[in-house]
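Below you will find the structure I want to go over with you.
Shown here: the complex without one of its protein chains, the others still in place.
Showing chain A:
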Amino acid sequence: MSDLIGYLITGLGIGAGFALVASGLVAIYRVTRVVNFAQGGFAVLAALLTSTLLAAGLPHGVAELGGVALGALAGLIVGVVAIGRPGTSPGTSLIVTLGLGVLAYAVEVLIWGDQPRSFPGLTGVAEVAGARLPAHYLLILAVTAPVFALMAWFFARTDLGRALTACASNRYAAQVVGIDVRRMGLLAFTIGGALGGLAGVLTTPVQQVTFDSDVTLIVNGFAAAVLGGLTRPMIALAGGLLLGVTQTLVAGYGGGAYQMEVALVLMLTVMIVQAARTGPVPETAR
């Protein structure tokens, strides 16, 4: 029983990381219709910078904020390149973000090398209902929950958030009432970058990061986001947590080797079922 609780909380912690990556994907996709392949790269960049800042003697908190800020900046840069040129179609933008993801490899290897890195998070062991687990997992959950609450408030209650939501639901109408759709797209990319960065900063103390960890992150994030059709952040949160818990349970009770396949097969099944239900995806007007 205490094993189960331990696996559940560990899984939620890992899943929170996926959920943050997924919500970044959703934030960007809703506004711009671009699936941002570089989303995992934000997490890696933020985590690597945080490890450097901590090693340089900056206190916890400041270093992590620096990492998230770099994620946001990287998000803005990706946004400028991917949607900055007028008339770039979402499909083209996807390929551009793919290229930017590879470019991030060059930058990361150049600055930080190709060896795995980590940094200490919240040290110590927590005891929950008889299960002993690293306390850092609780910290991940304690940060992720308010972030999602804040996002829900931001998108529903603030003018800026409402403008973003307006772009998401109808670009043309948003333009007509005077919202700068391109600027909103760039803002969405910046938010997505910050969320990706937060995921990297939070999960690196329990999972080492290398320059190519972004593939795992983006695939799991996409799997979580695709549950809600890439447009609903709360379903992405649920999807991420579900993926994390399932993977930890599979690793804990089954063989540890097959946890990646769980996410992948789930993602394929969801997409195929969705496609079968809606029929061929409607063509976008050109």
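Just so it is clear, contacts are C-beta pairs under 8 Å (C-beta built on N, C-alpha and C of every residue); 3 or more make two chains touch, one makes a residue touch a chain; residues count from 1.
In this text, contacts and distances are computed from a predicted model.
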Undepicted complex member, UniProt protein name, chosen from "Tryptophan synthase beta chain", "Cytochrome c oxidase subunit 1", "Amino acid/amide ABC transporter membrane protein 2 (HAAT family)" or "MbtH protein": "Amino acid/amide ABC transporter membrane protein 2 (HAAT family)"
Residue among A:Val81, A:Cys167, A:Ala236 or A:Val250 touching the omitted chain: A:Val81
Of A:Thr92, A:Gln208 or A:Thr231, the one touching the omitted chain in the full complex: A:Thr92
Hidden-chain contact residue, picked from the options A:Val35, A:Ala74, A:Ala168 or A:Met184: A:Val35
Sites on chain A contacted by the missing partner chain, in the whole complex: 35, 81, 85, 87-89, 91-92, 94-96, 98-103, 105-106, 109-110, 113-114, 212, 215, 219, 222, 226, 257-258, 260-261, 264-265, 267-268, 271-272, 275-276, 280-281, 283, 286
